[in-house]
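A protein chain is absent from this complex, but the other protein chains hold their places.
Letters A, B and C name the chains as they come in the text, with residue numbers starting at 1 for each one.
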Amino acid sequence: MEALLVPSLAKVDRIIQETPDVRTYRLKFKDDSVTEKFSWLPGQFVEFSLLGSGECTFCISSSATRKGYFDCSIKRAGVVTADIHSDIEEGDDVGIRGPYGNYFPLDDIKGKNLLFVGGGIGLAPLRSLIQYCIDNRGDYKDFTILYGARTSADICYKEEIEEWKKNTSIKVVLTIDKPEDTWKDNVGVVPKILEEVVKPEIANTKVITCGPPIMIKYTLQSLDRLGFAPKDVITTLEMKMQCGLGKCGRCNIGSTYICKDGPVFTYEQLKALPDEF
Amino acid sequence: MEEVKDKIVSIEKPELLAPPDWKPVIVGILCNWCSYAGSDLTGTSRTQYPPNIRIIRVPCSSRVDPWFIIKALQTTADGVLISGCHPGDCHYISGNYYARRRFLVTRELLKMVGFHEHRVQFSWVSAAEGAKFAQVVKKVTEDVVKLGPLHLYKKENFNK
Amino acid sequence: MSFSTFVTDKAGLQKMYEAIISKHETYAPVEKFGKYDYKKVSSLKECDPDSPIAETMSVKPLFFPRSSKIMKYEATSAGTSILETDQDPLTAQRVVLGVKHCDARGLQVLEAVNKWDYIDSDFLKRRENTVIFSARCDKAGTHCFCTSLDYDLENLDALDIAVVNGAEGKIYLQTRTERGETFLKEKLEKSTMYNVQSTNDESEMKKQYVAFAASFRLKMDYKDINEKMAKRFDSPAFEEASRNCVSCNTCAFICPTCHCFKISDEKIKDTGVRYKSYDSCNNVYFTLEAGGHNPRPAKYRRWRQRSMHKFVYYKERFGVNLCVGCGHCAISCPVNISIFDVVNHIASTPVGS
Partner (left out) sequence: MDYSKQIQDIAAKLFADGKIDVFVGYRMNGFDDNQIPVVITDPKEVSTLVFTEKSVFNLSNYLKADHTRNKRAGLVVKGCDSRSLNLLLTESQVKRDRLYIIGIACEGVVDDKGQKMQNCIECIVPDAVVYDEMLGNPQGRKDYIVNADIKALAEKGLVERREYFEEIFENCIRCNACRHSCPLCYCAKCCIDQETASLYNGSNTASSAFHALMTWSLHLAGRCVDCRNCEKACPSHLPLHLLHKQNEKVIFENFQNHLAGVEEGERGAFYKYSLKDPDDFIM
C-alpha cells in the first residue's frame, strides 16, 4: 500500500499566471520511464505533492494528445495550495501520483454536438476534453464553449480562449458576472446566458459542465428547463481526497467512491446519489 | 557520572552514549526589548559566549507559549533558554509577570515527566546586561553539556 | 487439505505457547494501564492470551499500523529527492496469540477493500505471513453481538487455529486454514511434550459454542437492519441519535474494521516524512475542503456516514457488513453510546418521517 502512495518526481517546466489566484503548472516527469507509463484521458486527476508541505488533488487540465507534458491549474485556497503558489518556481521538483479516477465518456460523445459550460476554475477539467476534441475534431459535430467568470481578470486560459475564438469551427461565448467598462462580451451569470444567448440545440447534444457548486446547481436546473435529458448532461465532482485509490474513505457519497467511480458523472447518476456533496 | 567523564551520557537515558563529535543545540527564545538587545550588546562589546545557541526573537517573554518549549525539545534542541526583561521592566508593563507563572508550571511538569531541570532554563536579562547574557549562555551550555544529548521523544527517523 | 482437531490441557498449551514464543516472532495481548494491546513478547509471563475482550485492543494495528511511513524525502533549494520509501521488512512468519474471533473476522472483512482494484499488498502480505491463534470466548461481553452478524462464528476461517476451552480443563485446538494446519502439524511433529492427541470428537466444542451463543444479551437480524438502514438515509433519527455524541473519534480508532486514514507530512528543516495514519469520519476536518466547503458539516451527517458505511455502503460494495459486533466502540465510548442500540433504533423508525 505504502508503495502505491509514493509519488514520482516531476519538473515544473513552466508556470503561467492565469488569474490573480490561479496558476497553471506545466509538468514533465524527470524519469522517462514514468513518462511512458503515464497516460491519461480527459477528466482524470492526479495527486500533486509539494514535498515538505503536503498533497492535494488536481485534475489534469491538458490533453494527452499534446505530448510530452501535462498541466495542472491550481487555485490558491488552502495551506498546501498557498505553499505551492509561494514556493514553486520554474525548474523545481514536485511529486505526482496518478492518474486516478474515471474519464469523460469519450465513446458516448462521439458524433454528437458538444456544449461545454464552465465557470471559474471549473474550466480546467473541461480544457483537457476541449483540447482532446479539438485534436480529434472530425469525430464531433457542433462545438460550443460557454465560459463564465466573476470578473474579466478571473478568466483562465486567456491566450487559449483567443485561439479557440479564432478557430471558426468553435463557438465561444464568454460572460462575466458584473458589468465592467472595458468588457464588450456578455454580462450575467452562466445559467442566464445559457438560456438567453446560447440557446443550445437539444437534440443530439451532450452538455459537459463544471464549475463552483452554486453554478452547477443552477446550470443543472436551467438545462432541465431547456429540456436536456439528465443522461446527456455530464459533470465532474470534487470531494476532499487523500489517497485517490478508494481506500482512505474520504470521498464516498453513499457507496460511490468519487476517486474510483468518479469524478465524472452524468446528471442521471448524480440524481441517484444521496445528497451529501 | 564521575566514572564516565570521558564519555558523555544522556542524563535521562544513561544507557545511551553521545557520539564523540556531539555538540549541544540550545534554543534561545529572547524578548525583543531587553534580552535580545542584551545579546546585541554582548556582540558589540565583543564578549565571547558559546556558539551553540540559536536565537529566536519574540516581542515579549509572555509570547512564549509552553508549546514552543515542548516543540523545541521534541525537534532538535538539547536545551532551551528563555529570557525576558527583569520584573517591572516589561515593555508591555506586565507581560513577564504572566510569563513567569507559565514558566514555573512548564518547568515543574517537564521535571515530572522526566526531563532534568537544567534542560529548560529561564533568565531575566536587561538591555544593559551584555555580560550577564554571556554568562547565562555559558552556564546553560555547560549545564547541557553535562547532561548530554537529549534523546527523549525526539521525532524519529529524522537526521539531526 | 483436510483440517484437524486436537485436544490438550492447559499445561500442554502453555508449553506449546512458550515453544512458539521462543522460536517465532510472537505477538500477544500485553497489559498496560489495565488495557491489553498486542505487542511483541519474549515470554509467556508478559502476556495473557486469555485477556478479557472488553479490555483488549483490536489486533488490526499489526496488519494496518496506526501510522506507517510512506517515504522520507529531502526538499532543499538545490532540489528534491525521495530518500527512502517504506519497504515492509516482514518476510519471516510471525504468530499472534489470543486473537478474539470477532477481531480476526475484522481482518477478513478488511481484505475486501484492500483487494479492491489497487491492491494493498502490504496488508495482504502481513496477513499471509501471520499465523493467528484465536481464543474463543466462553461468555459474551455486555456489548457483544458477534453471533448476530453475517459470518459463521463457530467455523470462522478468518483465523488459523481456534483454541476452544472444553470441560474439565481440556483445551481443543482446531485448524481452520492450510496455513494453520501446516504450522500446527509441524509443531506437533517436532515435540511430544504438549500432551496433544488428535481427536474427532467435536461434541464438546459444539457444547461450548452453544453455551457461548446462549450468553448473548444483544441479538439482531442483520439482513433486516441492512435493508431498513438502506431506506432510512433521510431519517431524522440520525439527528436524535447523534445528539449525545461528543465526536471524540475513539470508536473509529479502536474499531477492528475502520480503515480510513489520512496522509500527512511532518518535517524538520529540509527533511520530511510522509505518514499514513488513522483518521476518523467523526472528525469535522475529515471532509473539509480547502475552499471551505464541507459535505458533512453537521454531527449527524458524520454519524450517518459512519453507521451507514458499516451497515449499508460496505455491504453494497463488498457484500459484507463492516461491523463484526465486537462492541469495542460501545465499551470505549465516554458517553456509552452503543452502535447496536443506534442502528436498531434507526431501523425501527418509520421511513421518511
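The rule we apply is simple: a residue touches a chain if its C-beta (ideal position, glycine included) is under 8 Å from a C-beta of that chain, and two chains touch if they have at least 3 such contacts.
Just so we're clear, the structure is a prediction, and the values are computed from it rather than from any experiment.
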Displayed chains contacting the withheld chain: A, B, C
Hidden-chain contact residue, picked from the options C:142, C:155 or C:191: C:142
Residue of C:19, C:90, C:213 or C:248 in touch with the missing chain, whole complex considered: C:248
Sole contact to the chain not displayed, among C:94, C:125 or C:299: C:299
Touch residues of chain A, complete complex, unshown partner: 52-54, 78-80
Chain C, residues in touch with the chain not shown (by the definition above): 32-35, 37, 57, 65-67, 142, 217, 243-244, 246-250, 252-254, 262, 264-268, 272-273, 275, 277-278, 280, 285, 298-299, 332, 334-338, 341
For chain B, the residues touching the chain missing from this view: 11-14, 65-67, 70-71, 74, 87, 94, 97-98, 100-110, 112-116, 121-124, 136, 139, 152-156
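We take it that only the chains that are shown with their structure count from here on.
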Of A-C and B-C, pair with higher C-beta contact tally: A-C
Approximate Å spacing (C-alpha centroids) for the pair chain A, chain B: 52
Centre-of-Cα separation between chain C and chain B, whole angstrom: 45
Whole-Å gap separating chain A and chain C, where each centre is the average of the chain's CA atoms: 40
Shared-contact residues (touching 2 or more other chains) in chain C: 69
Parts of chain A lying in touch with chain C, wherever the complex brings them together: 1-7, 9, 49, 51-56, 77-81, 92-95, 213, 238-240, 242-243, 245-255, 260, 274, 276-277
Residue ranges of chain C touching chain B (in the complex, touch as defined): 69, 72, 266, 268, 271, 273
Chain B residues within the chain C interface of the complex: 75-76, 155, 157-159
